[in-house]
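Please read the structure below before turning to the comments.
Every protein chain of the complex appears in place save one, which is left out.
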Amino acid sequence: MSVRNPVVTALKTWLIPRRYGVMRWSYSLQRISGVAITLYFVLHIGETANVIGGSQVWSIPSYEYARQVWTETVEFLSNPFFDAGLAVLAFLIFFHTSNGVRLFLTHFGILLGKPHRPEYPYHPASMTKAQLTIFWVSILLAVAALLYSLNIFFKVILP
Amino acid sequence: MSREARIMMLHYITGLVIIVAGAIHLATVFLVSPYEESLRFDNTPWSVINVYRNSLLAGSLEALLLAVAFHGFNGLRVILLELHQGRTWTRAVNVAVTVAAIAVVINGTKTIFIASML
Partner (left out) sequence: MSGKLQEVRLRVYRYDPSNGGRPRYDIFSVPVKKDTTVLSALLYVKEKLDPTLSIRFSCRMATCGSCGMMINGLPRLACYTLVSQLKSKTITVQPLNNFPVVKDLVADFTDFFGKHRAMKPYLLRIDTYEQEKSNISYRQTDEELLKYIQFAYCIRCGLCYAACPVVATDKRFPGPQALSQLYRYYIDSRDEGGGERLEVVSDSHGVLRCHFAGSCSQVCPKGVDPALAIQLLRRELLFGRRTG
């Protein structure tokens, strides 16, 4: 067997959901969005620490100092690159949440079909219409969130 | 129930907490007042410092912080354990993920705590 780099195998299987149908896409998107949101979460906690003057502050700072640090932070963060990043993140957050509800229910055995005698052509009972609907609703919600935030940040659609 | 099953149960529960607390968080930033106004330090009703001073909202932020820290870092742990198997790796991943989650929670809790007293 030609030895494959495990990281390359992992990235390929995680990031390329081709050929196995819609649920494989949901798996990849769920994974990518999860990692992205966690990364953002860590940065976001670091960034909001500037409300009290920064992560290194351990006692109550002067009100004026905190106010100034925060105002500078907001100015620093208000540039189109961060805004675009936030818009993508809105997409990922809404997808992950809504698709997560589907996974939550199916992991508990809800929204699944019943085991039956397989008859050709086979339709997996694990993949019900209800689930497909939730998946596509998740995509719709995510796109709506993307457009909403793009509009807020860039005023592209409604002035 | 096995240890892993208990962890995953918490994963589901924190997921639900995030839906509620996250909705409150997004609503205070985007819905109840214009986005620019909620980013201000003070002087607007939903400005940053006013949100932290409201103990209900601050409490919900703390809940969100704890839940996302658990849910996110547990997800990361699962992915890393799937990447490679072995005793040392498992232990390293568990320690790294726990330390990182605790550090983020401490940093965030401190912010919420101090900001509410500013």
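Lettered A and B in written order, each chain numbered from 1.
Everything that follows uses one rule, which is that contacts are C-beta pairs under 8 Å (C-beta built on N, C-alpha and C of every residue); 3 or more make two chains touch, one makes a residue touch a chain.
No experiment lies behind these values; they were computed from the predicted model shown.
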Missing-chain contact, candidates B:Val51, B:Val78, B:Ala101 or B:Leu118, resolves to B:Val78
Touching the hidden chain in the full complex, which residues of subunit A are there? Just list them. 1-2, 6, 9-10, 13-14, 17-21, 23-24, 26-27, 30-31, 103, 106-109, 112-120, 122, 124-127
Subunit B residues touching the omitted chain (full complex): 1-5, 8-9, 78, 81-85, 90
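Quick note on the criterion: only the chains that are shown with their structure count from here on.
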What whole-Å value do you get for the distance between subunit A and subunit B if each is reduced to the mean of its CA atoms? 14
In the complex, go through subunit B and note every residue touching subunit A. 12, 15-16, 18-19, 22, 30, 35, 39-42, 48-49, 52, 65, 68-69, 72-73, 75-76, 79, 82-84, 100, 104, 107-108, 110-111, 114-115, 117-118
List of subunit A residues in touch with subunit B within their complex: 6-7, 10, 31, 34-35, 37-38, 41-42, 45-46, 48-49, 51-52, 55, 57-61, 63, 66-67, 70-71, 74, 93, 97, 100-101, 104, 107, 152
